[in-house]
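What you see is the complex with one protein chain gone and the rest in place.
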Amino acid sequence: MTQRKHTGAERKIINDPVYGFITVDDNLLLEIIAHPYYQRLRRIHQMAFAHLVYPGAVHTRLHHSLGSYHLMCNALTELKNKGINITHEEELGSKIAILLHDIGHGPFSHALENILIPGADHETLSLHIMRALHKELGQALNPAIAIFTNKYDKQFLYQLISGQLDVDRMDYLTRDSFFTGVSEGVIGYDRIIKMLTVHHGELMVEEKGIYSTEKFLVARRLMYWQVYLHKTVLCAEKMIVKIIERAKELITNGTKVSAATPSLDLFLHLPSHFAIEEYLDNFALLDDYDLTSSFKVWMAHPDPILSSLCRFIVNRELLKVEFRSEPFTEEEIAREIDYAAKKFNITKTEANYFVFTGQATNTTYDPYDERINILFKDGSVRDISQVDNALIHQSLASPVKKFYICYLKKQDQV
Amino acid sequence: MTQRKHTGAERKIINDPVYGFITVDDNLLLEIIAHPYYQRLRRIHQMAFAHLVYPGAVHTRLHHSLGSYHLMCNALTELKNKGINITHEEELGSKIAILLHDIGHGPFSHALENILIPGADHETLSLHIMRALHKELGQALNPAIAIFTNKYDKQFLYQLISGQLDVDRMDYLTRDSFFTGVSEGVIGYDRIIKMLTVHHGELMVEEKGIYSTEKFLVARRLMYWQVYLHKTVLCAEKMIVKIIERAKELITNGTKVSAATPSLDLFLHLPSHFAIEEYLDNFALLDDYDLTSSFKVWMAHPDPILSSLCRFIVNRELLKVEFRSEPFTEEEIAREIDYAAKKFNITKTEANYFVFTGQATNTTYDPYDERINILFKDGSVRDISQVDNALIHQSLASPVKKFYICYLKKQDQV
Amino acid sequence: MTQRKHTGAERKIINDPVYGFITVDDNLLLEIIAHPYYQRLRRIHQMAFAHLVYPGAVHTRLHHSLGSYHLMCNALTELKNKGINITHEEELGSKIAILLHDIGHGPFSHALENILIPGADHETLSLHIMRALHKELGQALNPAIAIFTNKYDKQFLYQLISGQLDVDRMDYLTRDSFFTGVSEGVIGYDRIIKMLTVHHGELMVEEKGIYSTEKFLVARRLMYWQVYLHKTVLCAEKMIVKIIERAKELITNGTKVSAATPSLDLFLHLPSHFAIEEYLDNFALLDDYDLTSSFKVWMAHPDPILSSLCRFIVNRELLKVEFRSEPFTEEEIAREIDYAAKKFNITKTEANYFVFTGQATNTTYDPYDERINILFKDGSVRDISQVDNALIHQSLASPVKKFYICYLKKQDQV
Partner (left out) sequence: MTQRKHTGAERKIINDPVYGFITVDDNLLLEIIAHPYYQRLRRIHQMAFAHLVYPGAVHTRLHHSLGSYHLMCNALTELKNKGINITHEEELGSKIAILLHDIGHGPFSHALENILIPGADHETLSLHIMRALHKELGQALNPAIAIFTNKYDKQFLYQLISGQLDVDRMDYLTRDSFFTGVSEGVIGYDRIIKMLTVHHGELMVEEKGIYSTEKFLVARRLMYWQVYLHKTVLCAEKMIVKIIERAKELITNGTKVSAATPSLDLFLHLPSHFAIEEYLDNFALLDDYDLTSSFKVWMAHPDPILSSLCRFIVNRELLKVEFRSEPFTEEEIAREIDYAAKKFNITKTEANYFVFTGQATNTTYDPYDERINILFKDGSVRDISQVDNALIHQSLASPVKKFYICYLKKQDQV
């Protein structure tokens, strides 16, 4: 098979309200962006149901991955200016890897991950799709795949894509705070990128970037609790899990449930054992639109559980939700279960579709997991939690748990 | 029937990346916003397919109408501070009217207006829905309806909603330039609102606001040509018109075309004579999702015209489009028709689905239509095009026409 | 004496790049702003010498106090909307108090505080000037003075002006990060203000504002170390202290040192005992311009210490400065002293003008000093450092100290 030639002849600029202009100046990158696999990301919200609370937060996975690509370009330019050796092939590979890092996300991204397609997380799917593109686009994606899977020897390239301080996180914090209007999520991505360096093959932050890095971690913490795990957002996302679970249960029990599109129907009727590779083409047709249209259709389904949940989500008549630091008691839950069972004339087991509890968890910074290393002028290296007068201290390393309960509003008429 | 009581007890603040926070502090307003009719606007893109060129432009009609409401609040506060008499009822009525001014928009807003539902423009539908809400919400919408239909005697309230310099336009220019990242569309909405006044019952701009008003008109002109009528955006929006036309034609000819949702099916199979009032409930279920999901489904339809157009739009493989100031010749068009007919093995008449021409038109400012009146310190009133050294001159009053042609890319493989 | 009448007839709007427009709609406020005492603040940099590192940071005390006034207006409106009782007199008093809270700042604000005029800090001077204005403006400032000195019984009004979370701090963090371009200093002032409330007469933050409050403290911490105590900024500000000390020493020793202006001359020749009240009129003539012009003049002074320090500051040829967590040793200091003494042919004692050490100190949050109280929905009150999973923990309560040394660059030619 002939190696396709991809010369960087063409050049496109894309308007981005966050960064101004994003430049794409390589034909292979342009081919990837033009591919239907990539274009599908236009139809997946970056933040699932966050827009129910933050109406501006309707931006897409496509926009986020273009943004991450832009920051990757900046980071690579910066590192090269500092004398770090990065070949053209590595540069292109890194750019492709970040462009495709989220290509495996399904409808509503994380919200339905492992629910709609059990056992297939988005990284696995991303890798499958990258391999498919590799075949289709002249075997040109090997460096990208090696970097993406951390099998490339310059580890800092992987760390730029997937680490505690990668361009993915920098873009999503910046972009999500821009589109939600939560100004406190703003980070100094520009400064952090200027402070990045490589030491013994690993990505590090120069000493002058300590405060910006701390600020980055605090902004992330804030965004988690104020936006990503906002109780209303969390509730909506759990509700669509319940919808999919109910739809599958009905199907298993022999009740007909037709999705709005054949693609979604296929995934609702998956056999218990399946090889995801064989479903890639169908997966590539699946996005938020299949789901939301189906919710709209199912508002008229005879099953009161499915139809009610769908009506709730479509009309934004969400369940009531409470957060607290202690688990909810059996009694509290039973009371709500009773109410729901009576109201809908369903069994207590079925009432769990309207009453459910769980935990929301976030860790501000886990130094035992991935580290953010600070390179000091004297050549020493310390973790961000170990610098003098660190803001990020031991107690922030353990995950914060909040317990939640979702249940029917009492004044609701069904 | 008892008049419902709406006390302004509750109060919600909504994060908006454009204005910071939007405050809603009246129960009736909150009820309207919570209504499924209003929530539907979450699922209608403000700018239809502009996001194919400007990936950030995915904001919704809901967001725009909340934003217009916010500017209305500011404008009313400003006018009251200047001593203009506005009662509480008028204030609430104006706020409801602006909140609902776009409630009648169907899928993809203007792009499919009068196509999907012939003869029903969005203002007519808005009025029908306002009347329906009036019945449902305790007969409380009379002032809003009177203002919206310009039957209220304080004409300036109508002009704030629908005029050359209304809060609708101020919001969409501001918001669309924010989300597209086209910084040149930025207007000084804040300053314009501070310069608004009322003279002989009509909305005017104080002398000090002349430059801001000129700037507003120039920004609008720029946004039209650079964004709203961008050739790629225009092409995509014409393509979905073709899709609907083809689907309806097939149905008329007896070929089965099933939409993804029953709601869309209903409107594709409308009788030739119908009263839109009887379809309001179904209309209220219709949004971008029904359309896009159907496009995705129809990618597999046996008709090559329908399936190709759908695939083109879903995968962003758009037709080629050209603009010029002269009409395209018969020969030019015939050549493209021939190519398309041959390529798809269809008749020349059918080839018009892939080859079509038309005009894009925009008027910078038409002083004969609606006027922007400037109130001078000496009490005189002049139109913005009549002030000393006006930027906005006669020649800008006639519409600018650009002719376009859309046709198949030659290197396309179908 | 007749009580002057101040009706709120006039109304001015002031363009502010930070907040858009600032509205002043009371004649007494306009009179205060127009007064030469207030206009003097135009000639005092808000951030002294920070512009040597951040060239945009040239904004003035006048701008900051107008901005604080704007946030005070917003905060009072918000509290009144929540049902907190605030009379018109209290409102006006609070606005005047914040407008004048920094009126006592002398040239280069904090940098020369207690140096140029020993024993007179800026709060004391602010109070003297407020009393002078009180006499001049029809005895109208009593409420403002009572609030400013915390003698007014509604303590929350004082806390809005001077507390851990006051409008002064909210403005300076917001404004300073705007003008420096240090985006990480951005705080959610808008959200914090919306979360303010009053409980048992004290200013509190609602539970939903916890993350914004933590973010505020982290942003402040960052701004201190990255901007206010930036080593170059610190060095420049210490250098002008040395200049004033040298000028005074020369004068004491009988060497003639003429300032560029009589006002500064007066303060350089103050008697050892003086009552500042008698110098208010002269103080009101003193600003950054007297100092900088004098530095320029003194570049030609025969004393090599004075002239060199002045040349260094005027031409931005600053001393070298180092930070570290341990004090500098006697030997390190002695080495630099020797170098300086030799270079300038001066005594070792005199060499201390070019070689000096000290500490920079900042406390992220001191719960023992002033507190930020969070009001929970259940009515309980906890300090921000005591909430669940607090970011702001004990170890941040003790001040962080950094030791610095300033000394001559070795390659310097004098």
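We call the chains A, B and C, going by the order they appear; numbering starts again at 1 in every chain.
Just so we're on the same page, contacts are C-beta pairs under 8 Å (C-beta built on N, C-alpha and C of every residue); 3 or more make two chains touch, one makes a residue touch a chain.
Every value quoted in this text rests on a predicted model; they were computed, and no experiment measured them.
**Student:** List the shown chains that the missing chain touches in the full complex.
**Tutor:** A, B, C
**Student:** Which is it among C:N85, C:N253, C:S272 or C:N315 that touches the chain not included here?
**Tutor:** That would be C:N315, which touches the missing chain.
**Student:** Can you say which of C:I84, C:V241 or C:V297 touches the chain missing from this structure?
**Tutor:** Answer from the full complex: C:V297 touches the omitted chain.
**Student:** Footprint of the hidden chain on chain A, which residues?
**Tutor:** 11, 13, 20-21, 25, 81, 190-191, 194
**Student:** I need the residue numbers on chain C that touch the omitted chain, in ascending order.
**Tutor:** Those residues of chain C that touch the unshown chain are 14-18, 20, 34, 36, 39, 42-43, 51, 53-56, 58-60, 62-63, 66, 178-182, 260-263, 285, 289-290, 292-293, 296-297, 300, 314-317.
**Student:** Tell me which stretches of chain B touch the chain missing from the display.
**Tutor:** 182-184, 186-188, 190-191, 211-212, 214-215, 218-219, 221-222, 225-226, 325, 364, 388-389, 391, 393, 395-396, 400
Definition applied: only the chains that are shown with their structure count from here on.
**Student:** Would you mind checking which chain's C-alpha centre is most distant from the centre of chain C?
**Tutor:** B
**Student:** Per-chain Cα mean versus the mean over all protein Cα atoms: which chain has them closest together?
**Tutor:** A
**Student:** Provide the C-alpha centroid distance between chain A and chain C, rounded to the nearest whole angstrom.
**Tutor:** Taking the average C-alpha coordinate of chain A and of chain C, the gap between them is 43 Å.
**Student:** At what distance in angstrom does the C-alpha mean of chain C lie from that of chain B?
**Tutor:** 50
**Student:** Which residues belonging to chain A are in contact with no fewer than two other chains?
**Tutor:** Each of 182 in chain A touches at least two other chains.
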